Structure formats: C-alpha cells, structure tokens
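Everything on this sheet refers to the single structure shown next.
Of the protein chains in this complex, all but one are displayed in their positions.
Right, chain A next:
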C-alpha cells in the first residue's frame, strides 16, 4: 500500500487520497447520525485500529470505559453536591 515510484502512481496516490477523504467523510457522517460522540481524530484512530484487525467489540468496550473514566474524573464536584441532598 506504499507509494509506488513513477508518475502513474502519483495520480493513483491522488485518487487514493480522494477516496480516503471521502471515506472518512462518510464515516463521520454515519458516526454523527448514530450519535456516537466521536470526533474526527478519535474516529480516524478507531478506523485505523479496525482496519488493522482489532476486535470492534473489545474496542467499543474500551472506549466506553474510557469515557466513563473521563466522566468520573470530572465528577468529584458533582458527587459532593449530590451527597448533600437528602
């Protein structure tokens, strides 16, 4: 999949790049429809991981965990406020 040498390959690379961009756009759109909350970069990392053969189930659970962790790390102030309500 590397860039070949020669003029033809440049054009090829160019079309490839276009296709890649389009694919990313499509993926982004799908992700937006499905409300996954993934931004572009995260999505691209995910796509790359999937392409490399990672199990999506595992990956999705990882992402979910990470998200929860994020929320948890932002929670302390919420928690205290909640606890004080009877």
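What to note about this one:
Here is the rule we use: a contact is a pair of C-beta atoms (placed from the backbone, for glycine too) under 8 Å apart; a residue touches a chain by one contact, two chains touch by 3 or more; residues count from 1.
We take it that contacts and distances are computed from a predicted model.
The protein name that UniProt records for the chain not on display, among "Regulator of G protein signaling 7b", "60S ribosomal protein L6", "Ubiquitin-like 1-activating enzyme E1A" or "Gamma-tubulin complex component", is "Gamma-tubulin complex component". The chain not displayed touches chain A at residues 1, 3, 13, 16-17, 19-20, 22-23, 26-27, 29-31, 33-39, 41-42, 45-73, 75-76, 78-79, 82-83.
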